[in-house]
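Every protein chain but one is kept in place in this view of the complex.
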Amino acid sequence: MGRYWRLIAVVVVVVLTIGMFYIQSAVAANELPNITVEKVSGNEKELEPVTISGSYSVGNSSGKKFIHGVSESFIVDAEGTTYSSEQSFFERIENNFYPQRINQLQEEYRGFMRGKSGRIPSFLETEKRIAYANIINQTVPGKGNIEFDIAVLNKENEETTSFTVPVPNRAMYHQVYVEDVQITDNKELQVITRNSPRNGMEELHLYRFDIENEDIIGEDTVVKPENQNENMNARISSAESNSDLTASFDDVIFKKTIEPIVKRSKQGRVTESAAGEQEYSIYNLETGEKRPLELPKELSDQEILDRDNRSLYFNTGQQIVQYDLESEQVTNQIELPSYEEEGKFEAMTHIADSKVYMLTRDQQSPQRLIVLGLETGDILFEGEIKLGEAVEKGETINLYDLAVQ
Amino acid sequence: MNRFIKLVNFELSRFMKIYIALIVLTGLIQLTGVFVTANSFMAEADRMIYEQGMSQAQFIEQYGAMTFLNFAKSLWFVGPIAICAAALLFYVFMIWYRDWFGKNTFIYRLLMLPTARLNVFLAKAASIMLMVLGLVSIQLILLTLENAVFKWIVPVDLRVDMTLGQIVKWDYLSIIIPQTFTEFILYYGAGFMFVSVMFTALLIERSFGWKGLLLGAGYTAIAALVMLSPLLMIAFTGQYDLYPLETLGLEIGLGIVITAVSVWMGHYLLTKKITV
Partner (left out) sequence: MIEVNDIKKKFGRKKVLKGVSFTAEKGEITCVIGINGVGKTTILNAIMNLTPINAGQILINGETINKHSYEKITFIPDAIIMQPGMTIKASMQFMADFYTSWNQARATELLGFFKLDENEKINNLSKGNRAKVNLLLGLALDVDYLLMDEPFSGIDIFSREQIAEVFTSHLVEDRGVIITTHEINDIEHLIDKAVLLDGGKVLKQFNSEEVREEEGKSVVDVMREVYQP
């Protein structure tokens, strides 16, 4: 045996050290502090649909000479705190690859979702169907033959219709992105895309597809910036529901921003532009009718916080304003709470189920979570995010997302 | 003891001097590094607090407290790891070529041992894996020691403590020492695959001369293409039909096939094609 000391020594050191390390790290993962939402007032039941994601870091604040640290992401939901290191390797691969909404669809419709892109705006889920539209062949080098890849799943009989169609006038476009997918009552699939022409500004297009005959039946340019010139830059974006990008609507609302150009790169790309004017328009999918939205002055330069089929919601900083699309009137305003010590309440805001969910942005202290009634403005719940018993000093938590189921 | 274990022990013995030198070198440089980085931090703190009249709190506010990563991100720590990695990578080739080259041609002896020649192949591969894992283990032990030295030099008010688990999560350290045991098995399984592919490529070269050099390079390239085939699929068709876990399963399967093919080819070359 004596002659084998080298082999024995190496094997013993490897097995003991690596074994101990993994046993110990399995135990240590549970030593990370619990993160809780501590009730200040209201009903804790309101927390049930809420998922907060963030990162926990030790000694990690940038910009200082001697600080280096590590951080770990976590989620807090009704079941408590889960750190990324508490997930198994397989769970991490399964959960962290696609956005949560896509994961959800994949779990439910595994066969239909196979091989489809992970971009949420490419999907539409209604009671009866799931529709999918994507532009393929645009990342493949040397191929400019971009096509629509369309698929519709009928939930009732589990039948899938799928086909590909060349994008009309595809040679003109440098890139085409799907912004939204909708289906009208008479089974017409409508795909709203943002097209970048090889020369000129971005345009918003709408393509109509006949699902039964598996063909494209129409194209409409929804917005085309006309007042563009050397010195002005136009940006177009569609305003979808922030809570659910796969939701179904009767119309498309989009925003056009005209900005003076400050700086261009050598290739002529706009690299910097000043604040400009924005205007909202609404496009009816059934009739193809387009009209500008005549918003009250105090809302016209605001971002749309969220929408449903009837209303738009704006967050002005002091209020949540509800604007009715039918009557073109502000129908409701609720006051946001303010706190003396930090003044205006800067928050990530979500609207779901007739409630407003707000979570403190960044590292303001104390970090709060508030749930308001959308109609009444009553505070249904108010809580502070608390870090459990500290294991190390110099630890911070950073909240970066709020989701409501 | 069976001859395979004897061969592994023998291969370890042959590299032991250099191996121990690598360990000692790593330990010396890294421990020196802890002293140097911690002391320079303390010197700066002393200068600010005693000469500039800064309070301790102000100093931390402005400069931040020191963590173990200040040392771990420096060349003092990274340098020796790079040296060890390069040495072992080099030895993947030398573990064979040293038997052919020089005036003492030990390959005669190895091929004439009364044991399957595949055992020679496997013993060399196992030795490489053991030496890699040995260095990883030593690094884990050193990290614990260095963390203790760091805490001993820098007073508690000026530092932020990290556990070993938190330290190894950082950047490339998490490749050497992965977070979960599953990943550990996968990473080092891939390492074994790499070693067996390299060995086979090298034996192809030994069997077929300069033509073998091209064939060996070709074999390596094919193995790489097979492993990357899911990626190539996406790049060339833009279409990919597997879910992430299925891709992982596919990659594990491909890895096992490549390893098995490499080992089988190694066996074939050693018994049928090899020339001294």
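A and B are the chain letters, set down in written order, and residue numbers restart from 1 in every chain.
Operating definition for what follows: a residue touches a chain if its C-beta (ideal position, glycine included) is under 8 Å from a C-beta of that chain, and two chains touch if they have at least 3 such contacts.
Predicted, not measured: the structure shown is a model, and the values here were computed from it.
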Just list which of the chains on display the missing one touches. B
In the complete assembly, which of B:V156, B:I185 or B:V276 touches the absent chain? B:V276
Using the touch definition from the top, which of B:L111, B:M129, B:I153 or B:I176 touches the missing chain? B:L111
So which bits of chain B touch the chain we can't see? 3, 6, 10, 14, 102-106, 108-109, 111-117, 271-276
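What we mean here is this: only the chains that are shown with their structure count from here on.
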Could you grab the centroid distance between chain A and chain B? Build each centroid from C-alpha atoms only and quote it in angstrom. 39
For chain B, which residues count as touching chain A in their complex? 1, 5, 8-9, 12-13, 16, 41, 44, 62-67, 69-70, 72-73, 130-131, 133-134, 136-138, 140-141, 160-167, 169-170, 177, 179-184, 186, 235-245, 248
In the complex, go through chain A and note every residue touching chain B. 3-4, 6-7, 10-11, 13-14, 16-18, 21-22, 24-25, 28-29, 58-59, 61, 64-70, 72, 85, 88-90, 93-94, 97-98, 106, 110, 114-115, 136-141, 392-394
